[in-house]
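Only one protein chain is missing from this complex, and each of the others stays in its spot.
Let's turn to subunit A:
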Amino acid sequence: MSVLDKLLPEFFIKVDREVCIKCGQCVKNCGFSALMQDKDKNVKPIHEKCVACQRCMYICPTKAIQIIKFPGTQKHNDYWKPEYIKNIKKQANSGGILLTAAGNDKPYPVIFDRLLLDACQVTNPSIDPLREPMEIISYLGEKPIDISLEFRDNKYVLKDNIKPNIKLNSPIIFAAMSYGAISLNAHKALAKAARECGILMNTGEGGLHKDLYEYSDNIIVQVASGRFGVSPEYLKRAAAIEIKIGQGAKPGIGGHLPGYKVDNEVSSTRMIPKGTDALSPAPHHDIYSIEDLAQLIASLKETVDYSKPVGVKIAAVHNIAAIASGVARADADYIVIDGFRGGTGAAPAMIRDHIGIPIELAIAAVDDRLRKEKIRNKVSIVAAGGIRHAADMAKALALGADFVTIGTVALIAMGCTLCQKCYTGNCSWGIATQRPELVERLNPDEASKKLINLIRGWSLELKEIMGALGINAIESLVGNRERLRALELSRETLEVLGVKPAGR
């Protein structure tokens, strides 16, 4: 190996010999093999392999381990950042596409952080959520413009046939993450929590494992271009079906699960040969137009006897409003719009970090357009990609979304420390891995409890926020931009967002 092939470590593992009791837990727990023990049981770090997943730091009983940035440094340069130099060297070594995982971490301005929720005072008073009922139950699916009732058997009944809707106790959906990208235990935790909370989880494009069949009522199944695991059984075992066209982290890019992750279980769940790459290119080769999309939607509806909502997931890109309008007219029941901060198990770094637009702008543009075209009732809008807390959720709803999805948030609740190495399959936390000894670290019951707590916390916070805004029903929050004010955003951005500057 020439010195040109070498890369400097990104992190430095400091082991405090004075404190270390040589128990070896850190060595066992590192999925990336960055720690070893010599014959005297002394812990030896291999700094080059460390990704700062922090598992060793959490596990060490005596807190003898510290992960710090590699102390060696290049000459200071604000333009040629160390990351860029490392990437250039990596590519010079392999000639490949730089791969990365999790969400876009570049310092683009965050619009959510420049939007403030306005509050009520005496003229229109706020509401006390501890005393007054706050309605956050949300329905996924097409809503009728009006309904007519009939008096029959001493009660009023609906006269019209309403398209299928799913009732969710909170406007939150666990984002699409496939079995393959994440472990079966992680999937089980999500499904369990979704059922417990009365919300939905999404299988992503990885098929539906038999162990999840019992959670059918709380599962959205995805149909992507590779059609992995898509069978009549799969479609019938779901509460809703979602056609995946695009993904925020990699708009215009398909999925690619490397063959080494396709073990027996993944192979039988995806219904593909073991050990082969699972290729799911961006275009569905039976969809080349809105008419083709309409046909796939119709075909899926026909397959499940029009009993379930069929949604479409698209990435937030330029012209998103026109695209969403087409999707709504193609008879989708809901549209997921995934912003450029959406997470991923693996994506080319250049695509993840430089393609797509922020979810805030996309949601506002779509809601606005659909209202102007008088078809807003035809679809539920789901904002996805980069929602971090309940206030982001409330802001997304005020901009025009009916629901938000949470992916990265759910993973963090289950233990993820955002080391961004999901694509290696070595996740020390047992989440983004198929290695049996790592997968078993994630206890589905324990992880689902964390998720349940999280959904409860966010739901309570949403109610508090609504109270402050003087709103007692979620429908009154959706698209209510009067409840938002912007701080230091350009006139053009405000125009797209439809939000007034703070002070007006």
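The criterion applied here is as follows: a residue touches a chain if its C-beta (ideal position, glycine included) is under 8 Å from a C-beta of that chain, and two chains touch if they have at least 3 such contacts; residues count from 1.
Just so we're on the same page, contacts and distances are computed from a predicted model.
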item: Candidate names "Transporter", "Thiamine biosynthesis protein ThiS", "Glutamate synthase (NADPH) GltB3 subunit" or "Methylmalonyl-CoA mutase domain-containing protein"; UniProt protein name, chain not shown; value: "Glutamate synthase (NADPH) GltB3 subunit"
item: Selected residue (touches chain absent from view) among A:G31, A:P45, A:G103 or A:G226; value: A:G226
item: Of A:L8, A:M57, A:I85 or A:V304, the one touching the omitted chain in the full complex; value: A:V304
item: Among A:L98, A:C120, A:I375 or A:A502, residue touching the chain not depicted; value: A:L98
item: Options A:P9, A:G24 or A:P258, residue touching the unrepresented chain; value: A:P258
item: Touch criterion as defined above, residue of A:D105, A:D211, A:D277 or A:E464 at the omitted chain; value: A:D277
item: Touch list for subunit A against the chain that is not drawn; value: 90-91, 93-99, 225-227, 230-233, 235-236, 256, 258-259, 267-268, 271-273, 275-277, 279, 281, 285-286, 295, 298-299, 302-305, 348, 423-424
